[in-house]
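A protein chain is absent from this complex, but the other protein chains hold their places.
Going in written order, the chains are labelled A, B and C, and every chain counts its residues from 1.
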């Protein structure tokens, strides 16, 4: 892609390359980007991380396409892409990337009023205000629109009561963007989009222990929480279309996630041995690993193809398809990895299991969520069937 | 099972063994039983087959539990089972077995009046009147109850017009048991069960060419066909429950069919060679053959278990489950067989392909019907979900 | 299920009732800490329940009457293991009453049987088999050595994982008296006491909250009358024991599969989404119907193998591999679908789905993995 680049883009690439080289702390090379709120303390403990964040904040390159008054650098999409490519090339990451930059920011830019943008975007752009997403409720999982959390107009403020669940990092978040029910007589048409300060009185966030041991998700209880009138985004009862747009941003960001994968073959030879013909010495397991490996290769080619088509204005209907392919392939890979580790893939803690083994086991357990969260396998297939394939309701 | 047999059963077993030994023509040993109408001409050309049929007809042992006045021998279920076992033991088959004995006969015994029984059962018991099943219609496949073939009460006769499809051997059959619509205002409640002489004026049966080349199934056109009033079985508009009962007999007889299977392993070694470790020299294909072989072994164990449980009065809810397991395993086996034959499994005719190869290819094509006819895979799964698992409508 | 005789039916009903009362799935939870892993002080089973099992005679079901058992057979023991599997009941029953007892039944002489079977039969002793030495089950690839010194054997090596190894006081362990790792010749079985000098054991903190052990044997001295079977010729005996242990595990897995399926069906019949009970969605109905079919295959394969063992049939190994691999595949799929079909709640440690998922993967690896048994079945059937 570089060779055909316009000369002004080429100039910008060289400039970006030079600035990143000068400013990205070498100690952070190939450190995975920190996405979740739960990583906050770890990040805060790291001086180089703090430095890197401060430099990127000043430069506005965490959200390069946002206007400077919102904390961005006012760059073009092409320039933003160049920054990303150059960052990847040196093993760097964007320290500003968060739910705020990926989901709420783009949503506010489209639906927020100027006061809301000025109030929130700069803090997102500096990674100083962390957001959590208050969408799911105990009775409203895949069927999000059946949510019940009440939001009553009290004249000079909103009064919010109810419960959210699966709220990522709610116990670490500063603010929450939530879907609330402002009209009980309609389903989708009675939902509003509200910004809630997590420090407000009446909010309690309780971490949920997952099967992998992670406590990243929370239940959040709202008990007569007062929210300023100006915190409602868009029109009252028009929150559903804002949420759908935000979920689109979420899906796009999910499909961006590089399924960065170590090949299983070398590990399999280590754990299972090699037969007289040079093959992994476990025919049945080997056959399944080969198929998974091939599916993964074809999947990565599909991610590249979809990205290129999207860049050229092609249809972007494939997100649901991509997500189901991805979750299926990655879940299967997680299963194969612990299976090839045998008894060593079954440990929870202790020195009897290598750290990589314990991590693989937790990652396998965690991967079961991939086909549930962010639109379950079933919901994605419903979307593909109806919207992409045009099958009748 | 033999050791614990009551002494009168044991005596009958010895008697049956002796009679079968004396009367079953040795030339027919291990010849597969002739089930379909299409085999009629072949059977008629074979003198030993004719002899065997005549002997079994005289003895009444083709339908041993039927009363003698209907052509049977009035034996107990246990005795009937003993005859079957002894027949199998010498590589014999029941030459009377037909759609008539397996489906219509039992149905008439339950729902027919005495005149109908006397008119039809003896001819079924002697295998001299061949029946075809007129159920499916072009617009009523899986949704059988939506059938449209009109049957109008003309006072002294019924007048039948419409079309049937997938009628096995209609071009060879003497009679047809058909579902007809006697009331258009109700769906299931407007169906009657009618016996139609295929020699009647206005009937035309056209064989359908299947993808396997088989012409066993027909489309049958009924154009103002007159049918005597006495040919309606049970009450007018009560045919649906009779049909359901008959389909139960059909499913039972299907599940009886022994999936008689040659193991793939020796053939695979022949066609694909053996590697240095003694394995079939095609790891991916081998892995799939092994899994199919294991599923087949577990399936055969399941057939035996269900049969034993049924004998002991256990639930017989498993027929839909069994059919889907069976069709899946046999279809997969058919695919594997032609795959292991490689280019030799792709022939339609000609000496370049061995007879066994051409047969395997046709059998593979034919097997695609297993998950469509007799209740499709989808219909069987609906039945299992609702009736066996109690999932809501 | 197979047609049971009155004795077996009574046993099964009794087991179902006892397990429901005394070892429901909440009992397993007491072995887990609040963070989802095993409690650090847990021993992997409940001694009180073990005593009750013994009192009911379950520990002696395949022990000959002469040695204090009831000799009801593997089918009967399988029925109990199946019921225990339903609630993932953690106990050393499979390791001791099936594994160790089988080793003594098949390999022990009269004196050895009289010495150890009565204790195993009445539950006062807990035995287990210790054949493995690494990530993958491979009873011939062992390095633990036993060398003769005068009239005694000196054993050195590491055995792991040993199921219920922290609970057991008798190990039936394999060691190499000659040959190289990989050789079938040169394997010998020993009966080793847990308190033997030079033997230490460390608990393994496993995802299913059981407590297998890693045994370290350092110059452990073993009297020659503790050799089971013929010196150096233990490979066939090991195979025969493993066949039976694998079938016992398959019976447990059948029970776990059946319960995971039932629990999931219950959820499908009550959970409402998009204004409908989710069990009314056809895609889920068909998935359930397909899984039900797999469950049927598993039940038949397990029962066939148990009957073959009681009948001392010729093809026990092939049937054992069929049972273990079929149960492995079925439990794998059903436990994964149990999580999937429960949605978010299924991902929480608070819900049972994760417990089934974790136990499933451990069971899949025990006494030969699904892949190992598929490969063995293939070999035995000429593929």
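FYI, a residue touches a chain if its C-beta (ideal position, glycine included) is under 8 Å from a C-beta of that chain, and two chains touch if they have at least 3 such contacts.
Not measured: the values here are computed from a predicted model.
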>> Considering all chains of the complex, which shown ones does the missing chain contact?
In response: A, B, C
>> Just to verify: which one of B:19, B:123 or B:373 makes contact with the chain not shown?
In response: B:373
> So which of B:141, B:234 or B:392 would be touching the chain we can't see?
Replying inline: B:141
> Per the definition of touch given earlier, which of B:241, B:344 or B:388 contacts the omitted chain?
Replying inline: B:344
> Which listed residue, B:272, B:290 or B:391, touches the chain dropped from view?
Replying inline: B:272
> From the list B:165, B:196, B:243 or B:265, which touches the chain that is not on show?
Replying inline: B:165
>> Touching residues of subunit A against the unshown chain: what are they?
In response: 263, 265-266, 268-269, 279-280, 286, 289-291, 293-295, 297-299, 301-302, 304-305, 308-309, 312, 314, 318, 320-322, 324-325, 378, 380-382, 384-386, 388-393
>> List every residue of subunit C that touches the chain not included in the displayed model.
In response: 281-283, 285-286
>> On subunit B, where is the contact patch with the chain that was removed from view?
In response: 136, 139, 141-143, 146, 165-166, 208-213, 271-272, 282-285, 288, 331, 335, 338-339, 341-350, 352, 361, 365, 368-369, 371-373, 376-378, 381
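Going forward, only the chains that are shown with their structure count from here on.
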>> Among the chains here, which has the CA centroid at the largest distance from subunit A's centroid?
In response: B
> Whose Cα centre is nearest the centre of all Cα atoms in view?
Replying inline: C
> Distance-wise, how many Å sit between the C-alpha centres of subunit A and subunit C, to the nearest whole number?
Replying inline: 41
>> Using mean CA coordinates as chain centres, what's the gap between subunit B and subunit C in Å?
In response: 43
> Listing for subunit A: what residues touch at least two other chains?
Replying inline: 283-284, 288
>> Quick check on subunit C: which residues sit in contact with 2+ other chains?
In response: 284, 374-375, 378
